[in-house]
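Supplied in structure tokens, the structure appears directly below.
Just one protein chain is left out here, and the rest sit where they should.
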Amino acid sequence: MRRGWQVACVCLLGVFVPALVTSLDYSLTDALGPGPGFFPFWLSAIGIALCLAMLVQLVRGGVVSHDAAALPLSRQAALQAGAVLLALTMAAAFLEPLGFRLTMLPFIAGLLLALGARSLLAVALCAVAGSFGVFHVFYYWLKVPLPIGVLGI
Amino acid sequence: MDTLQHLMAGLAAAMSWQNLAFALMGCTLGTLIGVLPGLGPAAGTAILIPLTFRLDPTGGLIMLSAIYYGAMYGGTITSVLINVPGEAASVVTCFDGYQMAKQGRGGTALGVAAVGSFIGGIAATVALVVVAPPLARLALSFGPPEFFALMLVGLGLVTSLAGRSLLAGLAMAVLGLLIAMVGIDPVRGAPRFTFGIPSLYDGVGFIPVVMGLFGIAEILLTMGASDRQVITPTLTSLLPSREERRRSAGAIGRGAGIGFFLGLIPGVGAIIPTFVAYVLEKRLSKTPEKFGQGAIEGVAAPETANNAYANAAMIPLLTLGIPSSPTIAVLMGAFIVNGLTPGPFLFQERPDLVWAVIASFFLGNILLLVLNLPLVGLWARILHLPHQYVSVGTLLFCMLGAYSLQQNVFDVGVMIVCGIIGYGMRRIDLPVAPLVLGLILGPFIEKSLRTSLEMSGGDFSIFLTRPLCLALLVVGGLILLGSALRLAPAEIRESSTN
Partner (left out) sequence: MSRFATAMFAAGLALAATMAGAIAQQEYPTRPIQLMVAFPAGGSTDIAARIVASIAEKELGQSIVVVNKGGAGGQVGWTELVRQRPDGYYIGFINLPATNTVILDPERKAIFTEKDFSPIINQVLDPGVIWVKSDSSYKTVQQLIDAARKAPNTLRAATTGILSDDHLAILMTEEAAPGAVFRLVHLEGGAAQFKEIMAGNIEVAFDNVGSIVPRVKSGEVRALAVMDDVRSKFLPDVPTMKELGYPTVISSSTRGVAAPKGTPEAIIAKLRDVLKRAMENPEHVKKLEDQGIAIKIMVGDDYARYFADTHAKAKKYTEWAKTRPMK
């Protein structure tokens, strides 16, 4: 877990340092007081200081005890989490081109099967309800527009 | 007493079959809107305004108000069951509510939330009846400088949310504040940190971020845990234990007070009272380490606070005609469209209508309790479905919610990215709450500072010459000092152990 915290500190630095640099493009003060760059600049500076202090703390052995382990991560868990992320990203990518119904149908069915659902009938029903059913409720009853893709569906 | 007479007359009007039906419809619709992703009370209320064209004003307003505080409860359901805040104000309920659900106590959490919401709502409405006009004047003394000071005090809460490392908590808060700076700045009205992406012009978007940090991250975390056992609740375990009842009672009382007072201040928003109530309970508790692991006060306090807030926020509207939030502004629009202008004159011109609406708040809160309490067991059973269906259902829910906010796929992308970030943070036990707090308070702090300086022409002494502002700053300073003195020695000691 200590390694995880060190990585986290480095990632945070990777956010705070560019933020500090970018905030210099905006004026730090103006006639009335703090300008658009003021808070971003000082917040980034404080953030950098905190990250460095944390790194020092970690090196000296504090915060995270030596033998503390992060939550266990099995191969299966990692694969499933990866599958979920992949499915989400692809669904987001195809949501507007293919439309809500045509994207959610394979998304629901595929993910259910990938995660081990067994009854094909239940999977099919859920997929249809979750895509076409939900679309109908939102678009026609609630008047909330959901994307319709190039195929007109 | 004149007020009591009015109230009685109002109750009589509110209890007509027609108006009761409207209140019932409003509560049901409101709960649904709260549960359904993306359809916040503002959008839902706006869509329903045309309905009120066809109903009589009293009935229409009763229904709209019921939708508003009903939605506060609906958001709780998803927070507890699937760790997805159905609506911004329910974020804090995720902290302990979902943990309780994982321990098989989801029904209890929902039950406590329902009871707490009921008490909070009734208490706020009673206070509205008794002390409305004088207290409403209090709302007016909160100008931009006082608001700025209040937000700074709110930021001081972060020290109690830090968890294992104060430095990490502070860093997360700073990160949240920084993310809040993306978008059009309040100084020049120009885009800041948007990198030419138009979708970022309005900021990163609070709801997609929390849906990702909480909901998506949770799904990713539970992958591979298909062998985890789902604890089957027995009927008796649906009720809180005596110990829990005792602890909740205090939490509910304090939450109601906090929600009420913050509800009087226009612009505070529903989330901040929930954070304040939560942190207060944690500070007062003898077992603060239980918070975040399923402490019942961690659900009772914020839930009571947000319903007390929702009912109290009606006070500035009804007595002064000042809407406290965009959602209430929509409600006010509904009044105006029906030819009524909320404000002190409305009380004098149409007391029958105003008191009928106020009386309906009492009835509405009762209806909410009656509607939701029996359903609690039913809702909790959702968790018993095979885990694939719960997970995929949650993901569908989240995608729908993130997209339907602004019909923008970008929000879905933000949610996914935050899901990954939240996953990483949870794996190494980095605190999420301070990030959320920073994200909420950032815009308020910057905007109120700027407006104060515009008012004073650049003179910083405005913060010291206004008594209420000065008082708040002193209080905030004392709280921070107290936290520093309490936590710093331990922190310094911690860094040189091991």
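Note that the chains take the letters A and B in the order they are written out, and that residue 1 is the start of every chain.
What we mean here is this: a contact is a pair of C-beta atoms (placed from the backbone, for glycine too) under 8 Å apart; a residue touches a chain by one contact, two chains touch by 3 or more.
Bear in mind the structure is a predicted one, so any value in this text is a computation, not a measurement.
S.K.: So which of B:Ala88, B:Val330 or B:Leu353 would be touching the chain we can't see?
M.R.: Once the missing chain is taken into account, the touching residue is B:Val330.
S.K.: Can you say which of B:Gly183, B:Pro240, B:Gly294 or B:Gly476 touches the chain missing from this structure?
M.R.: The one listed residue touching the chain not shown is B:Gly183.
S.K.: Name, in rising order, the residues on chain A that touch the hidden chain in the full complex.
M.R.: On the chain A side, contact with the omitted chain comes from 30-32, 143, 145, 152.
S.K.: Would you write out the residues of chain B that touch the absent chain, in ascending order?
M.R.: 42-43, 45-47, 49-50, 53, 140-144, 183-184, 186, 188-191, 196, 198-199, 201-202, 266-267, 320-323, 326, 329-330, 332-333, 336-337, 339, 341, 343-346, 349, 406-408, 447, 451, 454-455, 457-458
The definition used in the following text is that only the chains that are shown with their structure count from here on.
S.K.: Just how far, in Å, is the C-alpha centre of chain B from the one of chain A?
M.R.: 22
S.K.: In the complex, go through chain A and note every residue touching chain B.
M.R.: Touch list, chain A to chain B: 1, 4-5, 8, 12, 15-16, 19, 22, 26, 30-36, 39-40, 43-44, 46-47, 50-51, 53-54, 56-57, 60-66, 70-71, 73-74, 76-81, 84-85, 87-89, 91-92, 95-96, 100, 104, 107-108, 111-112, 115-117, 122, 126, 130, 134, 138, 142-147.
S.K.: What part of chain B is in contact with chain A in the complex they form?
M.R.: Where chain B meets chain A, its residues are 38-39, 43, 47, 164-165, 167-168, 170-171, 174-175, 177-178, 181, 185, 187-188, 190, 192-193, 216, 219-221, 223-226, 386-389, 391-393, 395-396, 399-400, 403-404, 407, 409, 412-413, 416, 419-420, 423-430, 446, 449-450, 453-454, 457-458, 460, 494-498.
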